[in-house]
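Below is one structure, written out as C-alpha cells, with a few remarks after it.
Yeah, one chain of the complex is gone here, protein chain that is, but the others are all in their spots.
Our next item is chain A:
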Amino acid sequence: MEENEEGKIVKHEEEDEEGREQEIWSWGAGTDGQLGTGKLQDELLPQLLHLTSLSSAGPISFLACGGAHVLALTSGGKVLTWGRGTAGQLGHSDTVNSPHPKLVMSLNNYFITHVSAGWNHSGFVSDTGALFTCGDGTFGQLGHGDYRLHCYPVKVSFFASKHVEQIACGMRHSLVLLRGDEVYGFGSGKRGQLGIAKDKINLVSLPERSCGFEGVKIASITANGDHSAALSADGHLYTWGRGFGDTLSAKTPQHLPTSFCFTKIALGWNHALVLTGGEVFMFGGNHHGVLSNPDKMTPVKHSADSRADSRAVVLEKVPGLEGSRTLHIAAGAEHSAIVTENGVLKTWGWGEHGQLGLGNISDQTSPQEVSLSHKFRKEASLIEIYCGSGFTIAIRTSCRPSQAG
C-alpha cells in the first residue's frame, strides 16, 4: 500500500494488470532447503510453494538452479535466493542454508537482468552490464583473481569497462558473454571447459577470453558439470570441456557440424538436450540422464565427418514426444525435463530423490508426464521448467478466467 497525492490509501492488486497469477512448484532432493518449502526433506511429488516473500517481491521472470541452491530473478530486477548457503552462494553475507526465499539485499541498488547458479557459486548481471559473483571460489570460479569464498555478491572488476550480458556457472568454472560477442572463462579448466587455450589449463582466477568465436554472433552460453556450450544467433551449437559419452574432452569450442538450427541447449553432468524446430535431441553416455535403451532410440548421426572420429557427437531423438512441439527444455545433473506447447510437463532420467516428480524414486528411460494440480484450465497456463542437480522447479503462470461485466 502507498499514499497517493490526495493522501488516500491505494491498495495494490496481488496479480498484475493482465490478471496473471504465478505458481511455483518444486520437487526432488531437498535436504539443503533447495525446494524452498521450508522443510529439509526430499519431495517425490510437486509441492506448491506458499511464500509471502515471493509474492511480495513480484512475479519471478527467471530461475537458476545450482547444486543445491536457487536464484530467482523478479521482473523488477530483484533477486531472491534459497537452499544451500554454506559457501556463501546465497549472497546473504553469511554461510548458512536458507529453507525460504530471501531477498539479496546487497543487490538492491541494481536492476539484475541475468543470473546463473553453479555447484556452489552464483553469478548476477545488472542492466548496466556489471557482473557480480559470490560463493565458493576455491577454483577461481568467481573471477576475482583469488581463490577465496565470497559470501555476498562482489563486482568482478575485470569487466569494469566492459558490458556483460550473460553468466553461466558450472561445477567449478564460469563463462561470461559480453555484448559484442566475446566469451570469457575462469575457474577450473582441467577438462578444457574454459575454452581459452589448446594447452593444458589447471586453474584460472581472472577471466580469459575463449577462442574460436571470431566473427560469430553468440546468442547464449551454458555451463554445467565440466561442460560448456554456446549457441550462435543463427542456431549453431558449440561445445567444449568434458566430452559426452565416449567423446574426448575439447579444450577449445567445437562447432557441431549439422544442418539443424538449434534454439536451446540444456547441459547435465553427462548429457545434453538440444531443441530444434520443436523437437528434442539428446547426446551423452551410459549414465542416468541418458536414454540408454537402444530399442527406443532413433540414432541420427549428424557428424559431417564420416570418419569414425572419436570427437563426433551423435544426436539421438528423444522418443515419446511425437505429436506435440516442445517449448522448453531443462537438464539436472542426471535428469531431464521438457514442456510441450500444450502445457504438458514431462521428465525422465535419474529419479532416486524424486526429482522426476512422479511420486516414486524410479529411474525413467523415456519422458513421463508430471501432473501439477490444476486450478485453472490447462490451456490458460504457461509452464517454464528449471532443473538443479537433483531437483526440479516449475513456474506456472495462469490467466485468471475473465470476470463477467
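In the analysis below, a contact is a pair of C-beta atoms (placed from the backbone, for glycine too) under 8 Å apart; a residue touches a chain by one contact, two chains touch by 3 or more; residues count from 1.
Quick note on the criterion: contacts and distances are computed from a predicted model.
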| item | value |
| --- | --- |
| Candidate names "Methyltransferase type 11 domain-containing protein", "Geranylgeranyl transferase type-2 subunit beta", "Diphthamide biosynthesis protein 3" or "NEDD8-activating enzyme E1 catalytic subunit"; UniProt protein name, chain not shown | "Diphthamide biosynthesis protein 3" |
| Among A:205, A:247 or A:340, the residue in touch with the chain that has been omitted | A:205 |
| Residue among A:68, A:282, A:339 or A:372 that touches the chain left out of view | A:68 |
| Among A:31, A:61, A:249 or A:368, the residue in touch with the chain that has been omitted | A:31 |
| Among A:138, A:249, A:263 or A:365, residue touching the chain not depicted | A:138 |
| Residue, one of A:27, A:62 or A:119, that touches the chain absent here | A:119 |
| Residues of chain A in contact with the chain not shown | 29, 31-32, 34, 67-68, 84, 119, 138-140, 147, 171, 190, 196-197, 199-205, 269, 287-288, 332-334, 350, 352-353, 388-391 |
